[in-house]
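Here the complex is missing a single protein chain, while all its other protein chains stay put.
Each chain gets a letter, A, B and C, in the order it is written, and its residues are counted from 1.
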Amino acid sequence: MIGLGIDVGSLATKALILKDDQILAWSVKPTDISRKSIPAAVDDVLKRTGLRLNEIENIISTGIGKKEVSYATGTLSEVSCAVRGTAFLFTGVRTVVDIGGQNCRAIRCDGDGGVIDFALNDKCAAGTGIFLTSMAKALEVDIGEMGQLSRQSTMEVNITSMCVVFAESEVVTLIHRSVPKADIIRGLHKSIAMRVNGLVHSIGLESRVAVVGGVAKNDGVVSCLEELFKQKVFVPGEPQLVCALGAAAAAMKRGGAN
Amino acid sequence: MITAGIDIGSLSSKAVILKDGQIFGRALTPTGADSVQTAGRVMQEVLDKTGLSFKDINFIVSTGYGRVLVPFAQRNVSEISCHAKGSSWFFPSVRTILDMGGQDCKAIRCDATGKVTNFVMNDKCAAGAGRSMEVMADLLQIPLADLGRESLNTVRGEQDISTTCVVFARSEVIGYLHQGVPANDILGGLCEALASRVYALLKRVGVEEDLVISGGIAKNIGVVRRIEQKLGINAKIAYEPQIVGALGAAVFAREILAKIMPG
Amino acid sequence: MAEEVTSRAATVLQTTVEASRSVRWYYEKVTAAKKNNKPVVWAFGLVPREIWHALDIPVVTLEHFPLLLAAKQLSGKYSQVAEERGFTRDICAYHSCFLGAALSDQLDAYTEKRFPSPDIIVASNFPCNQEVKTPQYLAEHYKCPFFYLDAPINPWGEEIKKHAVEYYETNLERLLVFLEKFGYRPDWAALQESVRLSQHLLRLWNKIVDYRKKAPTPMGAADGYICLYPLFQLPGTGIAVEIYERLLNEVRQRAESGLGVVDEERVRLIWAGLPPAYNLGLLNYPERYGAVVVQSELEWIGGAILDPEALNAKKPLESLARKTLLDFVNPTYSNRINLWKRLTREFKIDGIIAVNKRGCRNLPAGNRLIKDTVYQESRVPMIIFDLDGVDNREYDDAQVKANIDTFVESLLSKKGGRKQ
Partner (left out) sequence: MKSLETMRRYVREPQLLINGYRALGKKIIGYRCLYVPEEIIHAAGMVPYPLFGGPEPISLADSYLQPYICEFIRNVFDRALEGKLKFLDGLVLCNTCDAVRKMYDHWRTYIKTHLCYIINNPQETYSNHAYSYYYIELQNFRLEMENFSGQKITDENLARSISLYNETRSLLKKAYLLRKQDPAALSGAETLDMVMAAMIMPKEEANTLIRDVLKEAGNRVDRRQNSGPRILITGSIIDQPALIRLVEEMGGMVAADDLCTTSRYFWQEVKGDNPMDALCLYATQRCLCPCMHPAEKRLAHLQELIREFAVEGVIYFNIKYCDPFIFEGVMFKEVLEKTGIPVMVLEAGHDLSGIGQLKTRVQAFIEMLW
């Protein structure tokens, strides 16, 4: 059985094909205003697998742009997908934290793909990926390097502004004061982690936590979270793809029904 | 008597040299990651333009959010006082000033000498400031300088933007673009949202004519027109609204100098 | 609540239209009274309504007016007027909106028609601090006589202490003395009659509630919200009783013939906190998934949680004191927690949607507490998200629906054993 999952996120569109519980191919394309990211990602996975779209019985879309996939056979919420994707990878996870470009979700689940409780972040962008992306720009570092850089930090720095825009100027001020970038980055990670921690506690933290979504690629944020959660967390190899994986898994399971 | 004013803003830094009560030179440059360096750079630029050197300047006042970071300034004055002073220099009849920069927005009342009598400043959310326009310019790939004009040519009317957060507005806008809403209508909505926030701020201090709009956003005709419409009056705008703060600082420098060196 | 809202929310009952007409009826009465030079009261906070109706005092209430404006999509506009006066955006939109409407340089045509200016302002500190501050400001603005009705809080739950009841009762007596100055003579018989009618209204209401517990529910929250006006605003009047008698009949008939709000009721929900008055259709939104909002918390405001038999027409003021102090919006939460446990049980609820109203210092702060206690008792989950029921400016449809969609999805998959 083959399932295609498409996750149309705010910053990146992800597609993934699953066949009999095997990941055949995946692709990540930046979401932009041209709407080309969906065909680009889908074409990419199809090309890699040599499949044609009509050979796939079930296609499930998710993400904020899920309704834009006209040929999807079903949609699922990001929360369900994150949980299913996580359940596909790890067993017994009870808390899933999904930090994407503009979203942060904390989910409590039954370890078997079922959602018990969840909370989505409110309308402020603090505590999400875009916060880091903007700061990376201000610091003139690559987003992918941030995790590694933060490990060289030797000094505690607190970033007090939660607002993306004001945090940016706070960062600039810190640079003026010749505070090392590593320390600033660590401060930023801590600030995100604090926000996320608050969200997680609003539903109650349970043991066996997985952190997924693009920001989980940043091991600096992950280690700050581990400190706050007082436990190790699970991070998949490709955390950004977990929602797409969850969608694909749902699509695959549904098989020919429907 | 030669004085200088330096305004280190969040987005751009400005310098003005005042000689015998006349603007002798001005410079504007983006604020870099290092304000101390930026301050030196913009100062050097204006000196180069005027052919003066550091020692020719009798007094320097700094302003703007980086005002304490200008090592060669003898005094710093808040940008609120400076914008009032500068506006009053350009337009002596001014009683209300709206200064809108990248991060904050102030509505100021002043007396005939340009002294502040009352003011309010937007609160901590950057939603009501110029920065949102930069984000949109970047997203829509339209030059900042053209946004205002484009926003006035709406196709189906202004598109309401519900999100106030700069960052979230971005995704709302992407959504509208995908629905086929013309960019002009979206810009119309954005300028409208900004204008109405500013309007609330202005009403809080009370508007008395003449009104001057200063700061970078004064260059955004889409926002300016909408504010004027709401108030039912025309605003005065200096030929270079972004330097008003720096000019005010230079005027302060002159006044201070006059006090400490009589004659 | 107003007639104009009816179109927005899909209601199923006939009587709903009637209930919403009573809004117009009452405001026309107030306007007419003003024209006849009767002093108009603006009342803030939960001052017992029975008093106004007993003494035939025309009253405009804070709790209601902003909802009317919101239904007209005008709340944001008026809130902005208050902001122009220096109030921050962080205060409760009930207040900013009311302040804005009152402070508009010229009350516009819509507002003026329904909104006679005050001759007397009465305020109670119940349930929140803002309920006193706004009227204080307006009393100054309109140069109006001002009465402050002090209400103790109730940290005791269902067993209110005698001295607190007596204190509130004394304050009500003082209110009556104050009103007398404006020609509103206290009429004991009328007060007793008003409390009797109020008690009768509560009995009817309880019967209606009983029918609504049935599955499929004959009456959902959209109807409930609009039918709230008589219960909340007109208790102690005959017209409220009439409407509720008809409502009871209609609900009974529907229940007996097995008519539900949706064809197949799969999930039963309660709405906690204020639904968006500018977009009441949201109460119907989950129906597309076969999920019905069978109750909304607001329907219990104004003392509706009180056992009708606890009212005693012979002791009108004491009865009103009990009715107020037991209200679930009391600044401490014990009664609210009890209400939620009870509703979840009796209505066989699958999930609770709770919204945090921006700027409200009262209900949102308790949502987490209630979530935890209810979950502990009945394992019923609750989703909490931000939604300002009055101010329409920051309403984010996508965000709100993302929450509801996901929540209902998770409830359905729990029920259906996760078919997908």
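General remarks:
Here, a residue touches a chain if its C-beta (ideal position, glycine included) is under 8 Å from a C-beta of that chain, and two chains touch if they have at least 3 such contacts.
The shown structure was predicted, so the numbers you read here are calculated from the model rather than taken from an experiment.
Remark: the absent chain touches shown chains A, B, C in the intact complex.
Of C:52, C:148 or C:407, it is C:148 that touches the chain left out of the display.
Among C:118, C:366 or C:381, only C:366 touches the chain left out of the display.
When you scan A:49, A:73 or A:173 for touch with the missing chain, the hit is A:173.
Within the complete assembly, C:132 is the residue of C:71, C:132, C:209 or C:301 that touches the hidden chain. Against the chain not shown here, subunit A presents residues 158, 160-162, 166, 169, 173, 194, 197-202, 228. Residues of subunit B in touch with the missing chain: 65, 77-81, 104, 115-119, 121, 123-124. Where subunit C meets the omitted chain, the residues involved are 85-88, 90-91, 125, 128-130, 132-134, 136-137, 140, 148, 150, 152-153, 155, 163-164, 166-167, 170-171, 174, 331-334, 337, 356, 358-362, 364-369, 372-373, 384.
Assume only the chains that are shown with their structure count from here on.
Interface comparison, B-C versus A-C: the higher count of C-beta contacts falls to A-C. Spacing of subunit A relative to subunit C, judged by their CA centroids, is 40 angstrom.
The centroid of the Cα atoms in subunit B and the matching centroid in subunit C are 46 Å apart. The set of subunit A residues that touch two or more partner chains comprises 64, 123.
Taken residue by residue, subunit C touches two or more other chains at 394, 396, 398, whereas all remaining positions touch fewer. Only residues 368, 381, 383-386, 394, 396, 398-399, 402-403, 405-407, 409-410, 413-414, 418, 420 of subunit C touch subunit A when the two sit together in their complex. By the touch rule above, subunit B contacts subunit C in their complex via residues 120, 123, 162-164, 175, 196, 199-200, 203-204.
Within the complex, the subunit B residues that touch subunit A are 10, 33-36, 65-66, 69, 103, 124-126, 129, 131, 139-140, 163, 165-168, 171, 174, 177-178.
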